[in-house]
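Have a look at the structure that comes next, please.
The complex appears here without one of its protein chains, the remainder shown in place.
Chain lettering (A, B, C, D, E, F and G) follows the sequence in which the chains are written, and residue indices restart at 1 in each chain.
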């Protein structure tokens, strides 16, 4: 289903080939599917260009499975991989019984249902740069999300500013990407340093890695919001998914 | 000055047509200009694609003027407008004596030194959407910045969610832009609503507009960081400039 | 027991048909029942129109059971359902042995002891509108509370602003209610959007749903307190009960 | 303008007596008036039952005057007083030249343009209860707002809990009101005490009155949000207007 | 050991009956006992009038036992009960083997080693007033501490302001005490109400009871710090011990 | 007016020598004086033992003067000095015209109306100990308040822990006081050090003296609330008055 | 590997005895070892004078072991002990199988791999002073780190300001150290007191020891940042390691 479909219905009403109560039913019903516990948003592709992503935390594995099945039924329209974030292995086991093509990315905690055909959506390139080894789960959430949504991804991990020569060594690789995602906890300085060195948009992800006056990621968050480098925008603490989604939106408009 | 220039120097050293102390002097000196009170960063264009922007707050008007003059001397290399943000009218009066082509954008508090030639840089389109009339200064900072850096800008102001029909009335116009900047104070809900309705990247700017439990913009900032809509990234409170700069970086890669 | 009873005692003292030490004993004793671990407040109905509600967290299941039994002994005076919030299934098992008519609402974590007679209190209508599936426990606490206290309740769930067409589809239903409760976590934008669209009082309940810069519900709380829509008032984070109680007070005065 | 007007236009389109481009122009134009600097929201009455209220802070006195004039031109439709909050005497002087019927409430900082006719809207009664003399400006903002919007208002000031007998002395008067607004700074305890004593809805307004660990009203805000009394909902710090508006919405549904 | 002992040593040095190296050894060694893991402070009685109290959290039960034994060895000097706070039952079992006279106060989490003789220290009276049943553990920590240190204690529990008539019913009893301790969570309003009604010093203890915007007791803490009633001072969140200790210091000077 | 007066009225009603409407008028009117802008609380002396103290900030100098005059009319009943805190010199000039006996304490910002007669109330002794010279205004507010309310006051200023020998030099003087008030900003360590050295109750006043991570007195406040010394209770930031009032309450019970 | 090695490679390139692709490979590879999950930073010794320290939290015990093995392979270059912080006993068991010389410091949670030879690095002396017994784990982290890195360490524990004579008794010992580390939770006053008494640099470590308004160490942190004593600098909450590392850097320059 897409925008032209809706326009078609409306023009049929206008020229009299469809009466308006019939049109109403079609249009009212289509944008989302009421599943009792959730309104699955098929309309999203029309509006934003990507299928709905399932946030698994707080849902039962049966609910997750059923939403996946509902989304797969229209995957052809999006030609895009489907995914669920913050998923446990138990969630995956439940989903894979119904959808054997499902894949579990453990470090990223993501369930993917790939769109395997030749005409799968392809976007641009994304570099995921992270500061320390403890930031890897968030970095992986970003990297896997970017892959599922159709980007080519480079992973540049453990290049925090305490040993800045490691970053410079990888700078050429980073500079070849269309969008750069920087994942860092503690003082989050990496975002500013990278932001000052590249000409691509930088999306910074503060992580809750650290202790004491880190206050659950607040230090990295404030640090990134106050970055002295330009071209840096921020997403929520630990929100690797959100950064990769935004990167995909940028690349999809290219 | 640009990347090829540096490569040229290095290759001359390699093939022996320039000795290395000469090369050192050229390269060491070029990236920035030490003005005593500031190191003007000509290297920035090479790294990030845009000339340095002057943050005027906390600088004397003479310092601002001198930095502008230094930047103008190399404006030909960037083919891009120059600008100073958070500038007062007094700052402008000081600058315009030295650079008569300078323009003052009062609501945005920006001094612009345009690059008027035909080959001026042109990027994509940016919509600046704001919630209330009190958000206009920040929105204007974004809009003028985007214009100076080479974008076409639509201004859609005073369409906050308390009267959401005003937003829907302008939705087509917003959807035609390559990047959307949403400027909102108070509860900042506009960012989520717009983020759910468009397929372009949304850059959200929380403003300090409000009182009481607004805590200087914290309410809008937290609201935007926790947006339930995807594709939304955030910049600092009241940082209209930063949002527009990021939008320009996105558009420059298009 | 009610207000006229107290007035009756006082007038008997005045006209000499009751001596004042007797009156003192009656009046002193009645307003609450000292149960050792708690002072059960029978006076509450006189003052506020509703029986005391038991906050179960931090009480033993025996204490909960005994308070229920005490309250049931005077349920005839209030003609209203009784309830305990934040109750576990274990609490319920303890209560239902003493009061077989008790019902457990699992999602809402509420034990209800209904007042089943024909003359049960009836108030107005309440719409409970929630943003996401993870907000449902709080929404259910509100919905069940409103029902127990005598309101007709419509549940409109999972209509968050990321897919705002789902909200518009349900708008007529929402507009038919006397009071609207909006339950939302993350950025809490739904409260402002609904507040701008209805002419009934809106009671907003921020939830602790979210992560990172959500800070345990602070983002939604500040967002709702700063709502640009008028007619919106707020209760504590996750306090679905409080919102429904307030709605009931509003409806009881109608 | 009202809901029936819109329905009338739509039915004319349906039966062919109005062509759809004409209807579009009528409907598109009507809901708000684009004044360049603001979109005046005539649609608000249809949606929420009250005319738009002007938040004067951050607007020039000419802008305030022009919005008042625009709103007065349709005051007949609402039969309700108009008002601007957070207004200075200078703002008033500007408005009263254009609208001689305008009144300035100094303590409340409100400009009122009354609707003087016999059929003026009348709602219910509102008690405004405040803790200390320093809370009076916020209390007056609430009281005047409630009056302008059509309520009968009792003012019960300086009855804070440090001398609680003053409150008990006024309790009968408070209990006779349909809605009770409690305005208190410092520790805000008055809201809980009143909430435990009345059967009407209580709207609590924390004020920024106090010093030190008051943190700009945070102490009273948190205190009220955590009230142990039921039936209490809260608005933003110092938001006397918001409380009275909510009270009016409650009373208008009566 | 007491002040006169020290003075005696010094005067012996002065008149030559003790040489100064001997005096040094006596004085240096006496004030505290180095137990390896802790320096037990026997000097405290001289300085502050009470024996050291053991804060058990974070100590092993053997360490707790050994400190108790050390303190008991000089209990005769203080003629005062000894106690350990935040103690578990396991800690108690360890202590009681070495000191069979030890008592465990479960709700208060206090181990007491009473001083049973006739000449035991007696101070004044303390009323412990608490708001809700969930505040009882903190209230009990205060009540038991006050008893152990020699005060007569009245417990007035569950008299929070939501049903303020319960408080007034107990007012005479409260007013007969030399010091009043008020223990309250949530909005902590009880401290201000009591503070306005009595002429004794009021020590307020905020508790972490509540949820949401309670923020671990912050709401009650700020509320009490900003009390509009005079004569109220505050101790740390959940610090029932500290309040009772302060009350004892006040009563010991009487 | 005092407690026996009220009892007298009540017994007259009982034995028929006063009819109850007359008694009602006497009792209703007496406890406070409604001055339009304020309810002056004559009842306070009965309840708390001290006359009402005027908080001058936010009141006009005429209001302050009128309240003083009202309080002086009954000063004979309290035999205690009257005072207004946070008063400006302008306030004083206004008061002294009506009450020539008024005194202005500039550093403390207090207006005093002394009770000069022989039978003036006398309480115990209070030591006011402060850390730095910048803390003196708050220390003076405490010292003057304690004097006005009838205490003997020792001032021990500028003895902060950075030069702790200054404190030890004054320790004997401090130890001779019935109550010790410690006034300190910055890290507020003085409260813990003094608390560990004396056997009198210590009332700690955090001040807003400092900068940066002082956050308006928060550092000293948290420091004092977490004091490792026992017997320390706290009042609000900069609340020298509150500390001295509490000290007076303690001393009045002696 | 050290600075002279790099200079040697560069001079070989200059005089033609090494071609530049060979030099590139040597230099690029050397500074760090890419282990897949981590980039081990051998370059650190050149830059900062100490080998990399392993932060074990969030790493698997196999990763920890492999990094230790890698670092040991070049331990000869640093002549310094190696260490991993925040290590569990399980981590140690894994490491000791590969490196039998490894030692586990339980209270400090540190794994040490000593450099046992005669020419081991020796620096200066460090005193670790702590306030209470609950601060010992952090104090031990500091003490063991200082030892491993080559310092002589004195431990002065349980000398908090509530019994300040214990501190004075140890003052001579503290004053003999080159650097003083002060570890304190609760109100952290010990840092200011020590800072005012010694002439060595003081490094303050706030701990999260405490409860209530301690807010996870915030009280001690703010207290120490606002210390009225000069010569005090601060590290993160509970960061005993960081304090000792900084002390070692200071001593290594001596």
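As a working rule, a residue touches a chain if its C-beta (ideal position, glycine included) is under 8 Å from a C-beta of that chain, and two chains touch if they have at least 3 such contacts.
None of the values given here were measured: they were computed from a predicted structure.
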- Options A:161, A:200 or A:243, residue touching the unrepresented chain: A:161
- Among A:192, A:233 or A:251, residue touching the chain not depicted: A:192
- Query: Touching the missing chain, which residues of chain B?
  - Reply: 28, 31-32, 37-39, 41, 43-44, 47, 55, 57-59, 63, 206, 208, 216-218, 221, 236-239
- Had the left-out chain been drawn, it would touch chain A at residues 131-132, 160-164, 185-189, 191-193, 195-197, 210, 212-215, 218-220, 222-230
- Task: State which residues belonging to chain F touch the missing partner chain.
- Result: 133-134, 136, 157-159, 162-163, 165-166, 169, 209, 211-215
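The rule is simple: only the chains that are shown with their structure count from here on.
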- Task: Scan A-B, D-E or B-D for the interface that duplicates A-G, counting it as a duplicate when over half of the contact pairs agree by residue number.
- Result: B-D
- Task: Let me have the rounded angstrom distance from the C-alpha centre of chain C over to the C-alpha centre of chain F, please.
- Result: 42
- Task: Please report how many Å separate the Cα centroid of chain B from that of chain C, as a whole number.
- Result: 50
- Query: Residues of chain G touching 2+ other chains?
  - Reply: 162-163, 212-215, 218
